[in-house]
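All protein chains of the complex are present and in place, except for one that has been dropped.
For subunit A:
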Amino acid sequence: MDAALKPSKSNRITTLQFILIIHSMQLGVGIISMPKDVADVSGTDGWIAIILGWILSTAASLIIVQVMKKYPDGSIIDLIEHYFGKWIGKLAMALFAVYFLLYAYLIFDRMVLLTQSWIMQQTQSWVLMLLFVIPAYMLIKGGVRDIGRFAEITFFASIWMVFVISTLFKDGNWLHLLPVLKEGWLPVIRTVNTTILSFLGFECIFFIYPHLEKKQSASKGVIIANTLTMLIYLFITIICFLVFSPDEITFFNDAVISAVKIIEFRFIERFDLLILSIYLMVIAKTWISALFMSVYCTSRLIVGKYYVHAGIFLVAMVITNYALNTGWNESIEASGYFSKIGFAVAFIGPVCLWLVLLVMSQFKRWQT
């Protein structure tokens, strides 16, 4: 294992960085299709499902923090190795490596698809991928701390978007939301399936927790991170529900961009292009962080420097994209399968692990 990956004084992160890394893993491409996905199941009551999803994801994050507290100086891999032995540790490494690699690739692919269909129609998607290989490699090489700092700058540099998008309120119609719970709770609860998946990403706590400077603020941090994500989801979804009519909204795949397209200033037209371009930075830090977690696992599993692995994976991603030449349909289908794995890793896994650890810590052997 690389010494640079071990938690040490030189790669500690502050609480704000901890919050923003989690938040930036959650907020990514999902938000763009979210209003449609939610409205498909439960119409304009979907926003309630976001709040329910938030409660579940916060609970899951808190459980992950509880799990990590059992072995605060190491990542989930160290924890599993400590409690279950070397080989199960290796299995977990492989599992997480594949999981985060898929996570990174799917988002990267989706990001490039979005760019291609909205901004650069005539450019091949793998060429667009090539453009982000160098920044991604640089950032991964920098490690957790630099990812945290990058998340901070990107967060502060993209706050203005919220204000620009709020100008849409004047085009909205609040009546679209009424009546609340028009079809009862059942559709809302069915939508929770979709919304909790959009909170995926908090499982990165497994890997960044040991780097956190003040461990006691971890629980507070994950609550803030989830809340921040929830507020942004809620804000965007409600804006889209207000702007589009309840029937109309299901026709827009990328409802957010379509809504932003309405914004027009005297000095700039097609504001959606500008916002989407800059939002690419927000999307990028999602998959770059995920790729970092992946190479964290592979560099422990197989020999080699973690950034060399990152380079290989990035090139492999471009080649895969070139070879498969996938489009929107494949991407959406793959995300459907992936979200099932994501649900297992981020929700079921931590709960089981926590219960097992609770039982184990009753025995003397594992109490230290």
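Everything below uses one rule, namely that a contact is a pair of C-beta atoms (placed from the backbone, for glycine too) under 8 Å apart; a residue touches a chain by one contact, two chains touch by 3 or more; residues count from 1.
As a convention for this text, contacts and distances are computed from a predicted model.
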Chain left out of the displayed complex - its UniProt protein name, from "Spore germination protein", "HEXXH motif-containing protein", "D-galactarate dehydratase" or "NitT/TauT family transport system ATP-binding protein": "Spore germination protein"
Touch with the omitted chain, as defined above, among A:131, A:162, A:231 or A:352: A:131
Options A:45, A:81 or A:152, residue touching the unrepresented chain: A:152
Residue touching the undisplayed chain, where the options are A:67, A:280 or A:297: A:280
Candidates A:75, A:115, A:258 or A:331 - the one touching the absent chain: A:115
Missing-partner contacts on subunit A, residue numbers: 14, 16-17, 115, 119-120, 123, 128, 131-132, 134-135, 138-139, 142, 146, 148-150, 152-154, 156, 266-270, 273-274, 277-278, 280-281, 284
